[in-house]
Structure formats: C-alpha cells, structure tokens
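Have a look at the structure that comes next, please.
Removed: one protein chain of the complex. Kept in place: all other protein chains.
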Amino acid sequence: MNQKINQHIAYLMKEKGVNLIISQAKDSNGFVIPHFILSENDIISSVIAINEMRNFFAYLNKQEIKSFKSIGIVCNYFGVKTFFQLKFENQLKDLELFLLIPTDDDFIEITSEKQAEDYLSGLKQSTILVDEELENVKKMSMEERWNYWMKTLELCTKCYACRAACPMCYCSSCTTECNIPQWIPVPASLHGIFEWHVMRAMHLAGRCTECDECVKVCPANIPLNILNKGLHNKISEAFSSDDSSIKYALNFFQPDEKVDFIK
Amino acid sequence: MLNKQIHYSNQQLQSWVDGLIYKGKTVIGPVKKNGVTCFSEIKNFNELILNERTVYSAKEVVLPKYDILFKFAKEKDKVFISKNENSLNNVIVIGLRPCDNEGFDYLRLFFKSDPDILQKLNTFISVTIACEKKFDGCFCEELGIDKNYSNKTDVLIKTSENGYDIYFNDRGNEILSPQASDVKPAEIKKPVPNVSIDNKVAYLKKLSEQYNSEKWKIVSMGCLGCGSCAFVCPTCTCFDVQDEGNTQNGQRLICWDACGMGLFTKHASGHNPRPSQVERRRHRIMHKFVYTQDTEGKISCVGCGRCIAACPAHLNIYNQALQILQ
Amino acid sequence: MEDFEPKLAAFVCNWCTYAGADLTGTSRMKYPSNVRILRFPCTGRIDFMLVMKAFDSGVDGLIVSGCHPNDCHYTSGNFHAQRRWVVFKEVLDIMGFDTRRIFFTWVSAAEGAKWAKVVTDAVEELKKLGPYSEFKKILLKKLQFPLDNKTADREIKTEPVIS
Partner (left out) sequence: MSRIGVFICHCGENIASTVDCESVAKSASEIPGVSFSIDYKYMCSDPGQSKIKNAIIEHKLNGVVVAACSPRMHEPTFRKACAEAGLNPYLCEMANIREHCSWVHPKGEETTFKAFEILRMLVEKVKRNTKLLPIKVPVTKTAIVLGGGVAGIQAALDIANAGHKVLMIEKDPSIGGHMAMLSETFPTLDCSQCILTPRMVEVAQHPNITLYNYAELESLDGFIGNFKARIRLKAKSVDPKICTACGVCWSKCPVKKIPDEFNTGLSKRTAIYVPFPQAVPNKPVIDRTQCTYFVKNGKCGVCKKLCPASAIDFETKDEIIEVNAGAVVVATGFEIKHTDFFPEYGYGRYKDVIDGLQFERLASASGPTLGEIKRPSDGKVPETIVFIACAGSRDKAKGIEYCSKICCMYTAKHAMLYKHKFHEGKAYVFYIDIRANGKNYDEFVRRTIEEDDVNYIRGRVSRIYESNGKLIVKGVDTLLNAQPVEIEADMVVLATAIVANADSESVAQKLHIGYDKHHFLSEAHPKLRPVETNTGGIFLAGACQAPKDIPESVSQGSAAASKVTILFSNDELTREPQVAFVNRTFPPQYSSCTGCLLCIPVCPYKAIEKEEIKNRNGEVVKTVAYVNGGLCQGCGTCVAFCRNKSIDIQGFTNEQMFTEVMALNF
C-alpha cells in the first residue's frame, strides 16, 4: 500500500494497540491476495488500483481473526458499504475496526458507522445498477435464460467459495448445512446447484453490497453478480418509496402496499 | 512402458482424434466451458484446448462431483435396488498433463481396495501432453515430477519440430493403431533415483515435528474454509455419502467433500475435532505432504498448482509447507 | 397434451384461503381435483424454499394464497410475504424459471367462489403450458415402476415393521 497508509499502519500498531491489519497485496501471478500484517515487519508497499482491490471483510467472520479484537482493514468503497451493512446487522460486535481506504497518494480512515455513512453518502451512486451481462440476460426469452443458466451452473461444484468469500454470508451454520430437513440437496447436480444459487440470491437480496467478491472467487466463473444486481435493481424499483433510513427492504413494508402479480 | 514412438503432424493428430470420435470412442479432453477450461466429452478435435491447464483436474472422469451408487424403490413390502453401472470402457481421456497422471497414480494407490473405482481407473486410456512451460503456480518439478515426461500414461504427446512426437505403450497402440512402418522403438526412461527429491520428501516429512507449531495460525489466516482447493485437486478423494429421496424411492450418492469446510469433521454430537481453519489447513497440508507418505508411500501433492489458482486467497500450499519448516 | 392432467399444489394460510376453500366445499362448488392443499398458519410462514421443494416433488404448478392485504389474522404476515414474493419471483425470472406456473393470489374466507375459480383457472393455464419438463430434467431420476429385470438387479423383501 502507499506510503501514507503504511506509516499510519505502523502508527496504529504502535500507538493504538491494533494487532492485525488485513491489507492487500499482489502475488507473483498477479492475483490480489490478502496480506496479513501482524507486526511492523510485515508492512510492504504494493500498488493496487482502487477498483482492483478486493473486499476482505469475510475474514472478520472467522473466529481466529475476530480474536484479534482490534483490526485494521484496507478496503475500498465496497468495504465501507460492507462495514455499514454488517454494523446494521449487529455483526462486528466486540471488534474495534479501522478501515483504511487508499486514495491517490493518501488515505481515508473510517472507524465508526457515522463516518461510513458520511463517506457513502458522499459517493452516492445511482440506485439502479447497470451491468452488461444482466442486460443481456434480461433480454433473453425465458427458455434462453433457463438454458443459459443451466449451461453456466453446470460447472459449479458447490465448493461454496462464493459463500465463504461473501462478507454478508456470516451465518455460523448455513442452511445448506442443515440436514433435518435437507433443504439444499448435497450433490452438485444441476438441481442442487440451482437451489443453492436461488437461495443464496434470496438471502442476499437487499443486503448484498455488490462487491462482486463471489464472482472473483468462483472457480467456475459463474456470473453470480447478475443475480445480485438484478435483485438490487428490483428492490430499488419495487420498494423505492421506502425512505433511505430503511436498510433492509424485506423486513419492512408500507401500509396498503399492493403487488400487481398477486391477484 | 512407453516403448514405441511415432511422429504426427498437426493434421495427423487432429484426424486421429476425430477418427476416434468417429469410431464411437468417448473422447474426453480439456475444453472451454463458460470461460473455464475443464475436462468434458468432445465431439471434435477443434474443441480441445491444449495450451492451458484445466481449472478442474481430470479426476472428474473417475470421481465425478456426484455419482449414484444405487437407486432403491419400494413397492408394497418389497424393496428393489438397482446398481448404477458406469464403466469407463471405450473412454479415452486426452490432454492430460504429467501431473494429472501422477494424480491418477495416487488414486490407484488410494483406492486399491475399492474394486469399482480401481476398475474405472484402470479402464480408460490416457493420452498425456507434456508441458513445455510452467503454468501459473505450478511447482511439480519441485516435487520431482517431470513436466516433460510421464511413464504412467498410455500415450504421451510431445511437441516437436513440425508436429508431435508420440510415445505409447501397448494400450496406446490399440487406439493409435499406427502403421507398423511408422513406429519406432522409444527410448524407455527409467525413473532415475533423485537424491535431492528424496531429501526434499524427507524434509517435508519433518512437518510432523511442527504439528504444534504456532506458525499454522499464520498460515491458515487466509483460508476462508471453502472447498475450492479440494475440488480442483487431482488427488483429493474425500466424499460424502448421501441418501436422496423419500420413503418410496430414492438413491444413494457419493458427493465430493472438502476438509477445508467446517462441517467436514463435525460429529453428530456437535463436537468438532478440527474446530477452526487452523486445524483444517494444517490437516490439508499435512495430509498432502506427510500422512500419505505413511499410508501410500508417497506425497500426494502433484504440484499442479490448481488449488493456488482456485483459492479465493490464492494460498500456496507448497510455500506454506516450506514456511512452516523454516 | 389433450389428456395431460397437471399436478398442482396449493400453499394456503389457515385463516383466509383455507377457510375460503372450506367455504367452496360447504357451498358445494366444483373445481378440478388436481390440487393438493397444504395448510400454513400464515402466508408469512411460507418459506420460498418450500416453494422450491414443491417443484422438487414434481408439481407442474403451485398456488400460493392467503389473506388479502390488511386482512391478515396476524396483521402483517401477508405484507412480508408479498415483498418476499416480489424478490423471489425476480430471482426465478432472472434464472429463467417458469414463473407462470406459480399463481400468487389472495382469497379470503368469504371467497369460496374465487377459490374455485383460482383452481380452475390454474389448471386450465397449466394444461396450456404442459408438464414442467425443463425443471424435471434437472432432478435426479427416480426408479420408476414397473421395473424390468435389467433395472432392478436386486430385490429385497422387507420384514414387517416391528416396533
């Protein structure tokens, strides 16, 4: 990371009692990987473009990482969004977090929900997300869409990397692990894969931060962000009347709400 | 023993593969699906992707991600069982890499007492392509695997000037059915004792001395607990047995499982002897480099580097092992 | 397709649609016998996973019905369900699942005639659409009777169940 951040990391570790920094680095193959800084000796400088950066908040769901208590995490816009959403969902309890967002040759530090909210509102994006692949899929006929997904999902091995890397998938035991009843069929047959991805999309609907980490880690290259973005758009479209203080569209409703397809 | 040798031009290679398909052989090879290179049945030579390492290893041919062991159905007071037969007769797997072959070799050792899988492993005919270059994250040579040669295959394809040198054994002979005049005897490469590799293997075994090392915690930090490393690995064999169905009918399946996942070792009681990623990661590294030395007599990592590419954190299993030993 | 009889399930809430279907019965109205009614306490209880499971168990179509908005016995269960269905339908739509086969309706306890119409219309629509073979294709095939000698290689006689 840039020099200013590195200096600050050193400061945090020395003065603030931060004992773990989850930074980012590039490995020899050019992959962006997490870089764990446990002492000042681990600090390295690396150059990663802000949009190339990944969202490593999923690590904060790990008990071993949580036990560090005071953690710095280098992230970009999506990290802040994740932080905000996780706070809203009563996660990240007992953790003292320092979000470090690199800018051109400086950085922004965020430690509280308030700061995160200010940062995010400063970068207000359009509520409808545009994605080429999503547009393409939406243009297809129902049969084409079904075939498209069946072809894409065929390669899924249910390694659950999408789940593991997703910062919002923090459940200590996932529904897939529930075997009485066996909600999601265990075999990675098309049927089991289909149900898993429907469920994943449903559970993330309204909560997803669109960091696309699930797509980045998928060995089978499944464009899960089509589903995520599609649902995001649907929610902003259908429930746009909600005021901005409502952070989760699905546990809320407007009085006298009507839906046209329910006759 | 790849005791014979023949030279094919590009054209000849293609017509040979297309000929096999035409003859009704099931030819499986690396193809691109949804931007991902993986082994799948091909219908024509041009589908083959021969200059890339597949994302998923070739073990899928023998151990698919899920397989039906048998189906059962109940009628009145009788239960019927129908066993699933899927032999690999007539199957040719083309485009294997030497590491894949090492993987199959390990699987043969591992499944020595499972006649069904062993039979599958020994039935299909393997056609290997020697690697000219290293792929991202490959470290097979570090483990003493010759990326340019494999004597555990039926056919070996090596690029040469204006075409390919093809080495084959008797089984390979069957599918190549070459003109006798074209065939030359091949120089048989015998495994050369390699002291440095033996030393390395012995060195890796010292990992067991580091079982309680604090470094495992650091090594496992990046591990998120998904199953991608195990699912792409050519030598990962763990599976889960599942019954699907209802009181009337259903099937018993074996499905891939991965030691990185939290549920893998969880007991019915709720106790989990590997409660965190530290123990799970340690188990994986120890299994690949230490435990199978005791059980099968060799390390089970073949250095293909697929897990490094597939891992969300791109953890390098070999480097981590060395890091522990440092 | 002439003699295709669609298989239809209905997830209904106990207080409105179940009672409405009871009323259809007490008023002796007729509707096709293709439908199987499952009772839930409230539409809010109807998990989208159970909707998936209905298709797993081989239905060609599904009716999901409960109290009209503002009539929920539990005051707001159906409003939450409503939002859930908006999102769920979008997931299925994006994935190319045939959402024409899921019939979302509100039927109150007094609408016995509406229930009969909902079922009749659903069956008619499903007859037009035919069996949902696209989805059934991805299910693992079951062993079906009658078995021939080839498919069943072993036959086990079970003992009568002893407790």
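Structural remarks
Lettered A, B and C in written order, each chain numbered from 1.
To be clear about the criterion, contacts are C-beta pairs under 8 Å (C-beta built on N, C-alpha and C of every residue); 3 or more make two chains touch, one makes a residue touch a chain.
As the structure is a computational prediction, the values presented were derived from the model and not from experiment.
The undisplayed chain touches these shown chains across the complete complex, A, B, C. Among C:I63, C:V87, C:I102 or C:A116, only C:A116 touches the chain left out of the display. Only one of the listed residues, C:L50, C:I63 or C:V107, touches the absent chain: C:L50.
By the touch definition given at the top, chain C reaches the unshown chain through residues 7, 9, 14, 18-19, 21-26, 28-33, 36-42, 44-48, 50, 53-54, 56-60, 73-77, 80-81, 84, 116, 161, 163. On the side of chain A, touch with the chain left out of the figure occurs at residues 89-91, 93, 170-175, 178, 180-181, 183, 203, 248, 250-252. Interface with the hidden chain, as seen from chain B, comprises residues 74, 76, 246-248, 270, 275.
Rule of thumb we're sticking to: only the chains that are shown with their structure count from here on.
Note on chain placement: the centre of chain A and the centre of chain C lie 34 Å apart, centres being C-alpha means. Averaging Cα coordinates per chain places chain A and chain B 32 Å apart.
Spacing of chain B relative to chain C, judged by their CA centroids, is 44 angstrom. Residues of chain B in contact with at least two other chains: 244, 253.
Within chain C, residues 140 each touch two or more of the remaining chains. Chain C contributes residues 48-49, 52-53, 56, 69-70, 76, 79-80, 82-98, 103-106, 134, 138-140 to its touches with chain A in the complex.
Of all residues in chain A, those touching chain B in their complex are 27, 29, 31, 33-34, 36, 38, 58-59, 62-65, 151-152, 154-155, 157-161, 163-165, 177, 182, 185-189, 192, 213, 216-217, 219-222. Across the complex, chain B is touched by residues 140, 142-145, 147, 151-158, 160 of chain C.
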